[in-house]
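Complex shown without one protein chain; remaining protein chains in place.
Here is subunit A:
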Amino acid sequence: MPNEFAVEMKGIAKRFPGIVANDDIHLQVRKGEIHALLGENGAGKTTLMNILFGLYQPDEGEIRIHGQTVKITDPKKAIDLGIGMIHQHFMLVEPYTVLQNIILGAEPRRGVMISYKKALARIGELSDKYGLHVDPHRTIREISVGMQQRVEILKTLYRGADILIFDEPTAVLTPQEIQELMAIMRKLADEGKTIILITHKLKEIMAIADRVTIIRRGRVVDSLPVRDTTAEELAAKMVGRNVSFVIEKKEAQPGETILEIDNLTAFDDRGCQALRGLSLEVRSGEILGIAGVEGNGQRELIEVLTGLRKASSGEIRLRGRAVQNESPRRIAEAKVGYIPEDRQKRGLVLDFCVGENLVLKNYYAPPFCKRGLLRYDEIFGHAAGLIGEYDIRTPDEKTPARALSGGNQQKVIVAREVACEPDLLIATQPTRGLDVGAIEFIHRKLIEQRDKGKAVLLYSLELDEILNLSDRIAVMYEGRIVGILDPRKTNEQEIGLLMSGGHKGEREETA
């Protein structure tokens, strides 16, 4: 008798020192369905999937694949059982071609040599069947993130996977790429593949999943068909309390102009012109959101503003004073706060403790430093205050930043930047990869800064975030601002059109 469940996990428990990551978890995934695994960061969904993929061994419990009880000792075993994982951070070798990445570890041979001909034929079949079109001869470096994800999917299919685990697959994609991914997932499911989607994004679940299992603190809260539920209900189950999607904020009270950017130009790392005469102003008491498809000069703009990149021409004025091409320290001292995009690489020194990270911007000034010596009593006292005020969950101020969760790491950064009382706060992707609770907190803080009369410049790839938080939206395309919109009078379609180089009121196709 054919079993209707592709995956059954029964009573799975997994404990790490000090944490119960999975506690008596039951999961049943039907063949051919898209099954979402919903939970906040740290809820245990990734641990569960790592158990399924053989990266961890469960302390208790049983796993059945297509009705057969199995022991998945390592990823190789999982692959043999037809389980494939599309990792959140792609597992691709950059200098290799698409083709080489797909076959790596499972190379077809002719004699002692790799037979690329056989590989190409097989990949061609798979691409056609599932609509996953890629150029096999391009290197990973040359293709977009969306394409790289297709390569990851093809890698699993090439190894004969019929159960595909997607770990937070949309985290790095643009809205258009997300649409394409959804279509691919639907197609895979229609062709009989079973899909497990790990995510904390409710919108995606509502759009694509057939069933959803919600995990909170290592336990299954519920498992139900998506058509029988709502996003609000799922959010409440995930977080354990009611969550509001609408960000409450007062009417903005814009005041004087804090930041003026005039005809700014700059080059990117490859020497191409990234900013092509960009002009913009941000006033006190408003949040200006920058929308745009990744790679249209946003990163370069932020880097020029914070002194990390040289402008080739143009002017940046803070309260009327020109500051372009000054050092990052000078710019910070001119009262600019900066929440960087990559909190682990640029926001924190991971091996420094929380207290030290909280004074990275002003450790050299009194009261933290006197006569060239650091005063740790002051530093830790300052830290203790901020830890309380920002509800940073850390054992103490001497814990290394590395040991904190993503949300708490971000709180450390926000606390540090806001504590410096900036006139202008630059927030880049401030909630990327954070869970609902932490996102709410960061959003509240940004609005609080606005209400205190600070100028906030927000750059995010999440269009929802831009629409919800901003008082004005500047759309960036090819190194220029191509439109300033009022979030109350616009919608995703209009912004999307501007983002892709179209003009207001026009319906032209752009590449």
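Please note the rule applied: contacts are C-beta pairs under 8 Å (C-beta built on N, C-alpha and C of every residue); 3 or more make two chains touch, one makes a residue touch a chain; residues count from 1.
Throughout what follows, contacts and distances are computed from a predicted model.
Student: Any idea which of "Transketolase", "2-oxoacid ferredoxin oxidoreductase", "ABC transporter permease protein YufQ" or "Sulfite reductase" UniProt assigns to the chain that's been left out?
Tutor: Missing chain, per its UniProt entry: "ABC transporter permease protein YufQ".
Student: Where the complex has a chain not shown, which of A:24, A:60, A:107 or A:440 is the residue touching it?
Tutor: The missing chain is touched by A:107.
Student: Of the listed residues A:74, A:269 or A:396, which contacts the missing chain in the full complex?
Tutor: Result: among the candidates, A:74 touches the missing chain.
Student: Going by the touch rule given at the top, which residues of subunit A touch the chain that is not shown?
Tutor: 55, 74-76, 79, 85, 87, 90-96, 100-101, 103-107, 109, 112-114, 155, 159
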